[in-house]
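Single-structure report; data block below.
What follows is part of the complex, with its chains left where they were.
Order as written gives the chain letters A and B; numbering starts at 1 within each chain.
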Amino acid sequence: MGIHSSREKLCSLTEAVSRIENGSIVAVGGNLSAREPMAIIREMIRQGKRDMHSIGGAHGVDIDLLCAGGVLKKVQNSYVGFEADFGLAPNYRRMVQEKKVIPLDTDCVAVLVQLRASVFGLPFMPMKLVSGTDILKLHPEYVTMSCPYTGEKVTLVPAVRPDWAIIHAHKSDPRGNVKLYPPYFADLLAVEASKNSIISVEEIVSEEEMNEIGATIPYYEVTAVVELPYGAHPTSCYPDYTYDRVHLSEYVSLGNRGEEVFKNEYLGKFVYGVKDHEEYLELVGGEKRLGELKKWNESDETWQRLLKEEVSAG
Amino acid sequence: MTVAGIEYYTIDELMAVCMARTIKDGDTIFNGVAVPLPFTAIMLAFKTHAPNAVFWGGLLAGLNPDPPFLPPTSGDSVMLHGANPVLHLHQIFDLAMRGELDRIFFSGAQIDKFGNLNNTLIGSEDNIKIKLPGGAGSSHIGCFAGNFTIWSVRHEARISKKGDKVYTLVDSVDFITTLGHRTNMMTRDEMNLSGGGPDRVITNLGTFDFDPETKVMRLKTLHPGVSVEDIKANTGFEPVVDNRVSETPPPTREEVAIIRKLDPMETRKSGFSKEALEKKYDF
């Protein structure tokens, strides 16, 4: 929501991120280890953003890093972790346990319905009756109501209107007409529900090319577009590249070694230690390593090999 | 499917088969997060007795995928391979709210005797000892889905750092992320929830259903080599023991062959103890 009728949306990363106010509600695109707007997130940390509130579904390194970088105060996500692969999210877990981050654990369906209320211009939405869980204790705002027609009980939830959606996508033209290839996850919903959005893309293409391929997100929903190839690294951005499991395993392993180690050896190196996204890309291995991640589609064997790699235990 | 070379099976394969058998042909199935074993079970059912199952493979929202391998993270695009159509994630949740999702698989860091699941926190809201990742969609989908199958690869008693005995299957969960059959106050039926709740529990030691009267977990079958005493020693509450407890029917060689072909990366083995995985069961 919010109509951004200007047709000049190209922006530098620094400039785009500088527009996000401290204390904003932020909807982050992608999920788990897929297509998360990691370059935007690193810049948010570098710019010292604070007191933010995330809203979303099942996420991983994005929310964990935003916690570690001091950006998030409240996390209203349905899941933050690395699944069976690497387990708990180390920084998120630690900071919640240390009461530095407030967990407002929610559910994928609640997130959907609350963002929908915003999309539909409504102050609340009903959803199918939920009951009996302690998630409800964390959310005293849920209200039970009887349908005036059938008497069926439903649960009401208030609209959530994020101040910013931050998304990584495949292509945009300079107007901000954005092409996103499936899977979409909840990205289209997040952009439509949010007042503003920053979209980083693998590639800027001409208006002509965008008209040819057809956009997925209309330009009027987009506040700013930043060209950031590999902007989702270390998460995947199929069909361009798979996720960097070596980097993620190092990330989790450093996170599990505590605040100091993570601060010095991860944040200090990969976030504060680089001045921009280009330096980051060089630091994580440059075109050689990144080019590897593009080879997932050479064969099923290559793909599997890339999804197995991790840093050695030492 | 050739069964040459299929000489034994392992606990992950036995569990996948038990889980697959909770699916009926034509069922609508979804699983989202942290699900290597459910994906294996669902794809197995799809390729054996439930070819008309309707399966949404993960948060990518691809319908009836036919992936060359199962991925370590369920958001990976390999789960779009062969899928058609690729829809929107919200359509799955809507389908669940309409009561059209027949079955889903949920695990829990803690699972209590009524089938309540905890994936949110260990400790209490005011004093969180371990922050778990969260329930993803299981809090709400657990209220709507036709039924759900509970699974656990850590049905065991462990000794904590403080020397306490710690269970996965506990008397009462620290936090109800997903409602089983009842809280201490009310039953699922009394709450007017539309979904039927958990009907089967598949663990690394055996399989359970729920006592129709008390809604407490009831032991139905024991995996090979497991005794009722083993179950009791590794469970934090007194399970109902069915008077017809039998041995869990073994997988067929063909089922095991299909599983190994489906999951060449062996993602299904994640989370099991090393010892559990080392046991080889003969057919």
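Here, a residue touches a chain if its C-beta (ideal position, glycine included) is under 8 Å from a C-beta of that chain, and two chains touch if they have at least 3 such contacts.
Values in this document were obtained by computation on a predicted structure and should not be read as measured data.
What you see is one copy per chain type; the file as a whole holds them as A x2, B x2.
Throughout what follows, only the chains that are shown with their structure count from here on.
Centres computed as Cα averages put chain A at a distance of 28 Å from chain B. Residue ranges of chain B in contact with chain A, taken from their complex: 32-36, 59-62, 68-69, 71-78, 80, 86, 88-90, 93, 96-97, 120-121, 125, 128-144, 175-179, 182-183, 186, 188, 191-194, 264-265, 267, 270-271.
The touching residues of chain A, counted against chain B in their complex, run 30-34, 57-58, 77-85, 88-89, 92-93, 96-97, 103, 105, 107-110, 112, 116, 127-135, 137-138, 153, 182-186, 188-189, 236, 238-239, 242-243, 245, 300, 303-304, 307-308.
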